[in-house]
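Only one protein chain is missing from this complex, and each of the others stays in its spot.
Presenting chain A:
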Amino acid sequence: MTTLKRKTHPRTVGRFATALIAAAVMGASAQAVAQDDDPIKVGILHSLSGTMAISETVLKDTVEMLIEQQNEAGGLLGRQLEAVVVDPASNWPLFAERARELLAQHEVDVVFGNWTSVSRKAVLPVFEELNGLLFYPVQYEGEESSENVFYTGAAPNQQAIPAVEYLINEVGIERFALVGTDYVYPRTTNRILEAFLKDEHGIAEEDIMVNYTPFGHSDWQNIVSEIRRFGEEGKPTAVISTINGDANVPFYTELSNQGIDAADIPVIAFSVGEQELTGIDTGPLVGHLAAWNYFMSVDTDDNYDFIDAWIDYTGDEDAVTNDPMEAHYIGFNMWAEAVRKAGTTDVDAVKDAIIGVTVPNLTGGYAAMMPNHHITKPVLIGEIQDNGQFDIVWQTPSTVAGDAWSDYLPGSRDLIADWRAPMRCGNFNVVNGSCGGSTAAEEAEAALAE
C-alpha cells in the first residue's frame, strides 16, 4: 500500500477512495490487485547435505513443486510465489542461523521446514522472536505448541496411540517390545506408550521390553535375537519401532535373516515410510506394519494426481511419495487458503485466519487447522508389500485432531493450547486456570526427564 500512496496524485485521491471502497466490497481478490507485484517469498529450511539429506531433500522438492503448481494456477493474491532455499546441512545450530537468515535477510512470508525435533527446538526461539511462520511436516513427540509453528505432521495421539490400539484390539497383542533410536522423539513417545499400555490396558511391566540404540546402528544381531526370545514366551508379541532413518535397513534385513515373520512377531514402525523402504528388498518383510496418516497406495484420484505430478516433476518413474510430503501438501494449501482469506501475507493476519481453515487431504477427506496449531488427520495402518508399498488394512473411522499435550503424562495432561483471540496460549493449565508460560512446559519436561 505504501508504494501506491507515494505514486498517488492529489487529483486521483477521489478515485483511490473509490477503489478502496470497491476493494472492501469485492473483498480479498480486489485487495490483491492493490498490492505490490513483488513475488511472495516462501522459505524452505530443509537439509540438503549431511545425514538428514536422505529424508529432507524430497521435502524441499515437494515445496518447490507446490510453488510451481500454484504459480501455474495464477499465483496467490495475483502475485507469483518465489522459493528461497537454504541448506542447514543437518547441523542443528545452523538451522537457527539459516532460519534467522530467511526471516531477517530474505524477509520470507512463510517457511516450510525441519525434520528432526532437535532442529525444530533450535529454530523455535528464532521464529518466535522475529514473528515468522513455520510449517513443520513430520510426525513428532508432541509436548509443544508455539504461536509461530503449525504442526502438520502427526502428534502421538494421531499415530502411536491408535497404532497400539490397533495391535491390542485387532491383532490381539499382549506383549510389547519398544525399540527405538536414542533421542528425544522415541524416548518421549515410548514414555507415553508405556504409560498408556500400563494405565489403559493393564499390560504388566514384564510384558514390556524397552531398548534404545544409537543413531545409525547397524549391528542388530543381538537385539533381534533378544526380540525373538521375548516373543517366544507364549503371549502374542509385537515390536513397536521408533527406529530412525538409516538404522532401519540393517534392522529389517536382520529380521528377515533371522526369519522373524510378521505373522509371528509383527513390527509396527512410526518412522518407516515408502522412502525408507526404497533401500530394502521388501520381499521378506511383507506383513510388517507402519502407522501413518498417508500412504502412497491410497486409492483416491487426488492421490494419483499428486503422484503423477511428483513423477513428472522429478522425472523419475520410480519416485515415491510419503507422509511428510502429504503434510507439506496440506500445510501449503492451508497457508495459501489462509492468505486468500486474510487477503494478505502478513504473519499475524495469516495466523488468525488459518485457524479453522479446511483443505482436502490426499486420502479422500479433509484436514482442518485446530486452535492448538495441529491439524485433523485420519490414522492409517499399512502392511508392507513386496513392491515396497503399504497395503492399508485399517483406518480410523474419522479424522483425529492432533493433541499438543499428551493425556497420558503427568504434568502434560492438564495443559491445553489455544491460539484464538481471548486465550492465545500454548500451554494453558486447566487446573489452576492460568497460562503457564514457560514454567508449565518446563514442569512437563521435568516430569518427562524423571
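Simple rule for what comes next: a residue touches a chain if its C-beta (ideal position, glycine included) is under 8 Å from a C-beta of that chain, and two chains touch if they have at least 3 such contacts; residues count from 1.
Convention: contacts and distances are computed from a predicted model.
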| item | value |
| --- | --- |
| From "Urea ABC transporter permease subunit UrtB", "Beta-ketoacyl synthase-like N-terminal domain-containing protein", "GMC family oxidoreductase" or "Fe-S cluster assembly protein SufD", the hidden chain's UniProt protein name | "Urea ABC transporter permease subunit UrtB" |
| Selected residue (touches chain absent from view) among A:Glu97, A:Glu200, A:Asp302 or A:Asp391 | A:Asp391 |
| Of A:Gly259, A:Gly315 or A:Pro397, the one touching the omitted chain in the full complex | A:Gly259 |
| Among A:Glu107, A:Asp299 or A:Asp348, residue touching the chain not depicted | A:Asp299 |
| Touching the absent chain when the full complex is considered, from A:Thr278, A:Asn333 or A:Thr396 | A:Thr278 |
| Residues from chain A at the interface with the omitted partner, ascending | 48-49, 51, 53-54, 57, 171, 182, 211-214, 216-219, 221-223, 225-226, 228, 231-234, 246, 249-250, 253-254, 256-259, 262-264, 266, 275, 278-281, 286-287, 289, 299, 301, 304, 308, 311, 317-318, 383, 385-387, 391-394 |
